[in-house]
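Data first, discussion second: the structure below is written as structure tokens.
Moving on to subunit A:
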Amino acid sequence: MTTAIWLHIANVFGILIAVVGASALLTWIERRMLGLWQDRYGPNRAGPFGILQVLADMLKLFAKDDWTPPFADRAVFIIAPAIIMVVILLAFAVIPITPAIGIVDMNIGLLFFLAMTSLSVYSVVLGGWASNNKYSLLGGLRSAAQMISYEVFMALALAGVVMLTGTFNLREIVNAQSGLWFVVPQFFGFLVFSIAGIAEAHRLPFDLPEAENELIAGYHTEYSGMKFGMFFVGEYASIILISAMIVVLFFGGWHGPWLPPIVWFLIKLTFFVGLFILLRAALPRPRYDQLMAYGWKFMLPLALLNLVVTGAVTLAFFNG
Partner candidate 1 sequence: MLHLLWLVPLLPLLGFTTLVLLQRVLSRTATAIVGVGSVGLSCALALAIASNFLLAPPMGGAFTQTLWTWMQVGDFAPSISLRFDALSLVMMLVITVVGFFIHLYSAEFMAADRSYLRFFAYMNLFVASMLVLVLAGDLLFLFLGWEGVGLCSYLLIAFWHEDPHNCVCGRKAFIVTRIGDVGFLIALLLIFTELGSLDIHTLMQHASAQWPVGSPVAIATAVLLLAGALGKSAQVPLQTWLPEAMAGPTPVSALIHAATMVTAGMYLIARTHTLFELAPPVLLAVAIIGVLTLLISGFSALAQNDIKRILAYSTISQIGYMFLALGVGAWAAAIFHFLTHAFFKALLFLSAGVVIQALDEEHDIHRMGGLRTRLPAAFWSYLIGSASLAAVPLITAGFYSKDLIIASVWSSPLGGPWLWAGAVLGAFLTSVYIFRSVFIAFFGEPRTLVGQRPRARALIALTVLSIGALVIGFLEIPDIFGGGVHVLSEFLQQTLPRSAARPEPARVEWLLELVTVCISIAGIYLAYRLFLRRKPEAEALASTEDANLLRRFWGSGFGFDWVYYRVLVGPYEWFARVNRRDVLDVFYNTLAAISRMLYGMLRQTQTGNLRWYMGVLAAGGVVLVAIVVLT
Partner candidate 2 sequence: MMIVFYIAAVIAVAATVMTITLTHAVHALLYLIVSLLAVAVIFYTLGAPFAAALEAITYAGAIMVLFVFVVMMLNLGEAAVEQERRWLDRRMWGGPALLAAALLAELVYTFAFGIGPGGPSGGGVSPHAVGAALFGPYLLAVEIAGFLLLAGLVGAYHLGRRRTDAEE
């Protein structure tokens, strides 16, 4: 009993630290990889390959004066960056990394994930609003509309997976893919989910809320110090989260031959994180109206079609 509790605690803190650490590390990895693809160096001075750059950035952010602009709404301004950290880290609680590693085995794990991502909107929206700056406000408004819209397609894309497995439990979903990864029967679901995931994490090319060249970093214009750091790390954490969900839902989670489950999971995860960074390097940023039109006029019908076809096929052949 005691062992179980300790194991659980180890699980919790292990994942927590791993995620935060990985997110921090990702800031460096991204810059290096962007440098690679864009034919430049990236941070390469501090430590081997510049890996200590992470530490340097962290020190800088911590050391900075924790300054709140006088015109800002103080309470909300402080809460906003915390929200994204909290909800993203909470969402990791339901991700089954291996049969042994994973914090809770919730029977509504998938819904919990959706709930957390939908709450992450507040971080951006409130941050933008509390800054009391018109660029930030614009960024906040954009993110509210964008994230609410893409949440719809995201949930609809996942409904296909739920139909195939008949459960919201992520662990059971992974187990259901021991034979065939759902990326095959749910390819369109995967496509929609990935794109919506990028939008939810407001990563390039869907980083309209923080578009540097029009909104001067948008919602986090006024942020500095560790509050900015939380936004920053939160964004990378959400990349990892989306990648992890893709792995869990569509690429069989820890399943794979020869290698231990944790390794398989990490390999797949790394692949998708890399893919996201590559997308950032490769794609231009659309206009805001293009983004919304794309979502409602292409993604939504696609997701609905996927849903209908999946439902029809399930009903016809499995009749569960």
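How were these picked? Simply put, all candidates are chains of the complex that A comes from, given by their letters.
Just so we're on the same page, contacts are C-beta pairs under 8 Å (C-beta built on N, C-alpha and C of every residue); 3 or more make two chains touch, one makes a residue touch a chain; residues count from 1.
This structure is a prediction, so every number in the text was calculated from the model and none was measured.
Student: Touching subunit A in this complex is which of the candidates 1 or 2?
Tutor: Among 1 or 2, only candidate 2 touches subunit A here.
Student: What does subunit A use to touch candidate 2 in their complex?
Tutor: These residues of subunit A touch candidate 2: 73, 75-76, 79, 106-108, 111-112, 114-115, 118-119, 121-122, 125-126, 128-130, 137, 140-141, 144-145, 147-148, 151, 155, 166, 168.
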